[in-house]
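The following block contains the structure, expressed as structure tokens.
Note that one protein chain of the assembly has been removed; the remaining protein chains are unaltered in position.
For reference, chains read A and B in written order, and residue numbers begin at 1 within each chain.
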Amino acid sequence: MSVVATGPGGAARPPRPPARRRGPNRRLTGLLFLAPLLIVNVLVIAGPAMMSVAYSFTDWDGINTPDFVGTANYEALAGDAAFHRALGHNLVWTLFFLTVPMGMGLLGAYLLSRVRRGQTLFRIAFFIPYVVATVVSAAVWRQILSPDAGLGPALASFGVPWAGDVNALGDPDLALGAIAMINNWQWWGFLVMLFLTAMQSVNPSLYEAARLDGAGRFREFWHITLPGIRPTLVFLFLMTIIWSFLVFDFVYILTQGGPAGSTDMLSTLLYRTAFSESRAGVASAVGVVMAIISAITIAGYLILRRRLRWEV
Amino acid sequence: MPARPTRARRAARLMDRSRPLTYLLLVILAAYALGPIVVMVFSALKTPAELSTNPMGLPADAAWDNFVTAWQNANMSTGLVNSAIIVSCTAVGVCLIAGSAAYAMVRLDVPAPGAITMYLLVVTSLPIQLFLVPLLSWWTRLGLYDTQFGLIVIYWAIYSPFATLLLRSYLIAIPPDYEAAARMDGAGELTVFVRIVMPLIWPGLLTAGLVAGLQAYNEFLLAVTFLQDAEALPVSIALYSFQQGFTVNHALVAAAGLIMLLPMLAVFLVMQRRFVSGYASTGMAN
Partner (left out) sequence: MTYHLPRRDAFRLTGGALAGAWLLTGCGSSGGGSSAIDYWGAFPTPETEEFFRTHFIDTFNESSERQVKMTTKQLTNLASQTDTAVSSGNAPDIIYSPGPTTTIGYAQGNRTIPLDDYADQYGWNDRLLPWAQQLSRVEDSMQSVPTSYGSLVMYYNRAVFEENGWTPPTTKAEFEALCEDADSKGIIPVGAGNSGYPAQSEWYLSCVLNAAVGPQNLYEILTGDRDWNDDAVVDALETMKSQIDKGWWGGGAERYFTNTDPDMCTGIANGDVAMYMSGTWSFSSMGTFFTDSGNDPQDWDWAPLPSLAEGVDPGVYPMAIGTALSISSDSKDPDTAAAFLDHLVGDTTRSLGYLAEQGENPPPVAYTAEDFPEGIDPRAQRLYEEIPASDNLGYASWTFLPPQTNTALYTEFDAVITGDITPSAFTDFLKISFEQELGAGGLPTPFTPQ
């Protein structure tokens, strides 16, 4: 099992020092390569966002001069049932997106990496849902899930009686799951593409060696593919958590948080607070809390990374 | 495609063992992905009333003029030209910004790389609504409001953190031997980056550019907020142009959605040929 013995690096990694050189000149070069990224980011996101952080301590309505109200907005959120409910939904959403789309993405990418004929066709098929604009896919899915003439009644007429009574987007118990499934439909193909690209960077000689050693499909996937794409995998894991707290588009288009708040997310709550209720100060506080939750997750990841000595 | 060594052929032969099952699973997944697309094509050929009563089935009488109506009503020709400019500038810019940043983070000496990663992740986690209003007044003062360039810079900023981290994760998995060799020969960092690193992470760059371009292509909120001139707006605006009383004519939305899908599909097809396994094609596998 010499293959497995090469370790979880997948692509065999030599020691680092020769790649990274130190010294003041080197540091300047590094900064220059980083500069464009940092400049546009601070200009567009970090700078303006700091102003909003300041607004979160005021009673701003978006128009009038804001008055400082201390932490009143945050205290109000802490006791707000709608906020707690939205937070809970975001957590459920995160769990779903860490499992179902990730699993489907890995499966799809692995299967694709194993075939040559038709690979392009399948790749395009998987990716099309991601290319279609969200407004359009949302409209299509609303038709499919229509309790009057959608998939349910169609199934019912083919002898699945219970399907006729399912009203996925209208039932408060089902709506969140339905939107998650719709979003997954758009999303998993995107993950396939990212995973596949990463899998292509795995040194093919490792697979050959494994096959010559007689390793089975699953062993090969577990011991070579997964470790080989681990940086991408961990990165997408982290991004999934961050994105799950930002989820807005499908929810806003399909239900705007309804029915009866059953699909309300932090982002839809923020939007409603800012635009329908003209409470920009409170809305900023919601945004800041969203960022703090992500920052805690990220910090946890960085600590874990250091502790486990991951090269990611 | 570069000529493959015999080893690849042998590998391909080895793959044949579990083909039927693999293809069966792939077909199931493809059906899941394409089923709703078929419904979408049907929708584009219906009248709003038919869509309301028969959302799933075949259109009774294909309303081809939906495409014409959508194209004309939403001024899609102007929109597509604008989108082409905005999307290509966004994609190229994000690739350059993110590529050089990822290279710096992985291979060069930057202060506090952990803090930079943390910064990029936190920036990604901010909801747009949080900085929309301050950014708008900022952009007005800088004279970037109502210019396509101003919008493109915003896209660069918003889409480059993900691209940077993605490219970084690809770059980490690639051994630095080649670059080291080039440096030994006295090549400057930029030469190393352009000649050695970019080809190595080519699939990654294409992916990052494609993702950023797609996001910019379908983006709507920032576009309508930062562009006032109707002649400068991208095509994504079209999807919001089919008002019918208080709701939307979804047949036209589906038609416009299909029209919008085609150019991106073409781009994807062309790029598909370039998605050659980066690692294998460089001969690094030896």
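We adopt the following convention: a residue touches a chain if its C-beta (ideal position, glycine included) is under 8 Å from a C-beta of that chain, and two chains touch if they have at least 3 such contacts.
Since the model is a prediction, treat every value here as computed from it, not as a measurement.
Chemist: Of the residues B:56, B:85 or B:118, I need the one that contacts the missing chain.
Modeler: Of these options, the touching residue for the absent chain is B:85.
Chemist: At which residues does subunit B meet the chain that is not included here?
Modeler: 47-50, 52-53, 72-73, 82, 85-86, 89, 92-93, 96-97, 100, 132-134, 136-137, 140, 145-149, 152, 183-184, 186, 188-191, 224-225, 227-232, 237, 240-241, 243-248
Chemist: Identify the residues of subunit A touching the omitted chain, counting contacts across the whole complex.
Modeler: Contacting residues on subunit A, toward the hidden partner: 21, 25-26, 28-29, 32-33, 35-36, 61-65, 142, 145-148, 167, 169-172, 175, 255-261, 272, 275-280.
The rule is simple: only the chains that are shown with their structure count from here on.
Chemist: Could you please state the distance in Å, as a whole number, between where the Cα atoms of subunit A are centred and where those of subunit B are centred?
Modeler: Whole-Å distance between the two chain centres: 15.
Chemist: Note which residues of subunit A are touching subunit B in the complex, please.
Modeler: Residue positions touching the partner: 10-14, 16, 18-23, 26-27, 29-34, 36-38, 40-41, 43-49, 51-52, 62, 104, 107-108, 111-112, 114-116, 118, 120, 122-137, 139-141, 143-144, 146, 149-151, 154, 185, 189-190, 193-194, 197-198, 200-205, 207-208, 211, 217, 228-229, 231-232, 234-235, 238-239, 242, 245-246, 248, 267, 270-271, 274, 280, 283-284, 287-288, 290-291, 294-295, 298-299, 302, 311-312.
Chemist: Could you list, by residue number, the parts of subunit B that touch subunit A in their complex?
Modeler: Going through subunit B, the ones touching subunit A are 7-8, 10-12, 14-15, 18-19, 22-23, 25-26, 29-30, 32-34, 36-37, 39-40, 43, 51, 53-56, 96-98, 100-101, 103-105, 107-111, 114, 116-127, 129-135, 138, 153-154, 156-158, 160-162, 164-166, 168-170, 172-177, 179-180, 189, 193, 203-204, 207, 211, 214, 218, 220, 236, 239-240, 248, 250, 253-254, 256-257, 260-261, 264-265, 268-269, 272, 275, 277-280, 284-286.
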